[in-house]
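Heads up, one of the protein chains got dropped from this complex, but the rest are sitting where they should.
When the chains are written out, they are named A, B and C in that same order, and each has its own residue count from 1.
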Amino acid sequence: MIQRETLINWALFALLPATALIALWMDEPFIITLATKVAILALAGVGLNIALGLGGLVSLGHAAFFGIGGYAMGILASHAQSYAPLMQTPVLIEGTTSMPVIWLVAILASALAALAIGALSLRTTGVYFIMITLAFGQMLYYFAISWPAYGGEDGLSIYVRNGFPGLNTLDPIQFFAVAFVVLAAVLFFAGRLARAPFGLALAAARQNPERVETVGLAPYRLRLVAFVLSGAVTGLAGALFADLNRFVSPTMFSWQMSGEIMIFVILGGVGRLFGPVAGAALFILLEHVLGGLSDYWHVYLGGLLLLVVLFARGGMIGLAAGREVAHD
Amino acid sequence: MSLILLIEQVLNGLQFGVMLFLMAAGLTLIFGVMGLINLAHGSLYMVGAFAAAAVAGLTGSFVLALLASLIAAAAAGALVELLVIRRLYDRDHLDQVLATFALILMFSEGTRWVFGSFPLFLDIPAALAQPVSLPGGILYPAYRLLIIAIGLAIAVGLFQLIARTRIGIQIRAGEADREMIAALGVDISKLYTLVFALGAALAGLAGALVGAIQSVQVGMGEPVLILAFVVIVIGGIGSIKGALVGALLVGLTDTLGGVLLPPLFATFMEASSASSVGSSLASMSIYILMAAVLLYKPTGLFGSTT
Amino acid sequence: MKLKSIILAAGLCAMATGGFAAGHEGGVKVGMITTLSGGGAGLGIDVRDGFMLAAKMAGNDKLEVVIEDDQRKPEIAVQLADKMIQSEKVDVLTGIIWSNLAMAVVPAAVAQGKFYLSPNAGPSQLAGKGCNPLYFNVAWQNDALHEAAGAYASDTGYQNTFILAPNYPAGQDALTGFKRFFKGEPAGEIYTQLGQTDYAAELAQIRASGADSVFFFLPGGMGISFLKQYASSGIDLPVVGPAFSFDQGILQAVGEAALGVKNTSQWSKDLDNAANVEFVAAFEAEYGRLPSLYASQGYDTANLLLSAMGKADVKDADAFRAALAEADFASVRGDFKFGTNQHPVQDYYVREVIKEGDVFTNKVIATSLTDHVDAYAAECSY
């Protein structure tokens, strides 16, 4: 029997490309751009959800990885644009405009950062963890603002979107396809992850770390690996987001960005695989509907968020699917 | 750098630290007693500043303005506690972070709705607008000395309140054991509202005091909020003593870092890039301090180890 | 598909725009992206109000304006620009307040064949090597007000001014701009943190430096904080700054602390020309407040556009561009023309902060630079 939540997930998932295709047919390229934005922000949320939903790690510093991914793209592409190599000694490293290469670099760079930040932060728990991740995010934010080499506060503009073999990424629908396929692949991976041995142990460590220790597994290492995977996915989303805008700036590192990524996860439902997709879609929709209604739309957004937190604890998918069912 | 300049900068760090303490004390009390992370604390700071500016504009009295900041922030705090916050006590930190993040959005845009987009005017009283001479030939703004004095007085008052009074006993009992306090026959929800309003009033007062020498504008609370969090995390969440020590540490590190690092870098770098690199590092310095403290003691300097 | 044209670069712009001629014959659709919510919303609101006032006064029903809020976030601005170009199919973009947002939006927009009229930001990249035939700046190149301040400081006889600005690109440009026209030697040069609100440490350094005057560029709340703290620090040196910290919207929040400060600007409410008198009166009547620098720039931007609409069809990009370049409109600043890089060649004034009744405002006391051409114009070639 197909569970109700699974049904909702697939419906949601299909909605995104359907929207993009209808927009293509109606010649509304901006709607495609919005759908692309949803896909990319959802990807960032899926990344956070690995740490937050599965591992119970409330990171208020995921903008750090989002920003690192963004700057990986910005730095590589700007060097390619100006034909100035990134590094000459000891090995020659040149910039690139190839998306797969940029993604790889973004994933590696943000995973590395997550390893360092996680190794230090995971020594703490609870509020301390929330605050230390916030502090690391702020550290990178201030660094990015005052680091003149790549534009400082002004950020970096990349005038032409990076390339993907065989595709014209400047065509909105083709870029959407790229982002959507990446999202689908990561969702598939995250779904498998949650059911794999690692996911079982990680989620157990969230529910009861003592239990996990007693069966001879170290929660710290489980969490660290989860944090690294989570950071890597969010970093990948950052690289795509930078490509969507053809622009990176330190605001990608800001703590409001961390808050927004967290909002996508919560709006959709913490720990639910497709939660971030629903959350990001709703957020973007609200931004455009409410933003058109009033200059003060943040008031309504805040009110809505408050209602979700207070009265709809499973998020939107939780509301629609009813109580979470344990499954094995 | 001359000694006089250095002493003056230490005073500046002290003043900044004392102001941070007013913010951090409320945050840490609220966490200690209710176990709540309140991101919207910065909004109460902003409410205090706006109330003070509005009242000062109407009456011209700075004392009334300070009073208004206390009352308005306490009232806003109590209201928010009654309507929203009390539903969050049994929730996990994640829900608290989100709900209070939502409150920030509402407070900020709501204030802009009421007061408009431009900064408001709030000035210090003329009597304090001149610097005073300190021993050793140091000229120091009278108003900043006043902030230091008020801050220290409040610190002493808070310690007394917690050590000596009935409410203090209840607060300590609440920190130690939430069930015990109910067993003592204390109306726990009233106590919570009271503590929240107290914390809010302190934040509001800080907003008004600082608003008079800075600018009263929407969003003024967030940078201070983050610093206040750094303070209580360094000091140990729930500890008033920790908040005081943490606030002074952060205040001094931030001020002295900004003053000392650029010339330090200038000793081995070209002047203008030294200034730029030095001030970048200075702006990161308190976060580095915080990370270092947490690595050494994962629950802060005065935090309980459990 | 429209976006493909980016690859084809600027040379093919005219053709790309030509493809969308259908729809509004002789009309112009303007997309205004500006900051209407969050911090700094006051500036965007003034630009918008100034622009819309001019549009209303002209009563030209061929001008259609779409307004969107960028929340001062570059990412949002870029997405709005995509929306304006892809969905709204606008002909002209305008409205951006901040240099970093302009740098994020303008290069891509002009590459897609859209005109961009800047009502506020003037980053040096767009004035020099990165200049573009479709980009017009109706306000100033970013350095200009600082250059004017430097020139004024030297004219007044200051020898060692203490200079400070936030540590970000516009701040670095500000100090460079000041020094370009300042003949003395700065007594000290400090970069503060962006968003810093307490300047006690800097004030102590100013006091200890032995400077004879102070120049600062601290936009928004930073300037308010600095001035208030400066006033009570006991330092009694003359202060010079660009108009941003002394403008109509912000001045009331600074209060007495600003009285007597000299600031440089290309516009002032009391400039005595017919267009300005009409503008100030109309703005007060329409919105019930005094116009700001930003409002004047928004107003001029609209009038520039309207003047070009009277001469050419926006679909004929070359003709429309030529019409814009003529700058054939009555600017509230008095004389106004474009230089070779399509940035203003104009006079810069020195204003002093005064009190008129209960309201703090500015009056012009001197002219600092006449027919000033920005420092980057020579690097621009199309």
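Please note the rule applied: contacts are C-beta pairs under 8 Å (C-beta built on N, C-alpha and C of every residue); 3 or more make two chains touch, one makes a residue touch a chain.
We adopt the following convention: contacts and distances are computed from a predicted model.
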- Per UniProt record, name of the chain withheld from view ["ABC transporter ATP-binding protein", "cytochrome-c oxidase", "Heme exporter protein B" or "NADH-quinone oxidoreductase subunit J"]: "ABC transporter ATP-binding protein"
- Listed by label, the shown chains touching the absent chain are A
- Note on the structure: Contact with the hidden chain, among A:86, A:201, A:286 or A:310, goes to A:201
- Where A:222, A:257 or A:316 are the choices, the one touching the absent chain is A:222
- Message: Across the whole complex, list the residues on chain A that are touched by the chain not included here.
- Response: 189, 192-193, 195-201, 203-204, 207-208, 210-218, 222, 225, 326, 328
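Simple rule for what comes next: only the chains that are shown with their structure count from here on.
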- Query: Touch graph of the chains shown: is it line, ring, star, complete or other?
  - Reply: complete
- Item | Whole-Å gap between the CA centroids of chain A and chain B | 32
- Message: Multi-chain contacts only, two chains or more: what residues does chain C have there?
- Response: 37-38, 41, 167, 172, 193
- Item | Residues of chain A touching at least two other chains | 142, 145-146, 148, 296-298
- Query: For the complex, which residues does chain C have touching chain A?
  - Reply: 1-4, 6-7, 36-38, 41, 68-69, 73-75, 78-79, 82-83, 86-87, 99-100, 103-104, 107-108, 111, 123, 167-170, 172, 193-194
- Using the touch definition up top, name the residues of chain B that touch chain A in the complex. 31, 37, 84, 87-88, 91, 93-95, 97-99, 101-106, 108-110, 112-113, 226, 229-230, 233, 237, 276, 279-280, 283-284, 287-288, 290-291, 294-295, 298-300, 303
- Contact footprint of chain C on chain A as seen in their complex: 28-31, 33-34, 37, 142, 145-146, 148, 151-155, 157, 159-160, 168, 170-172, 241, 245-247, 249, 251-252, 291, 295-298
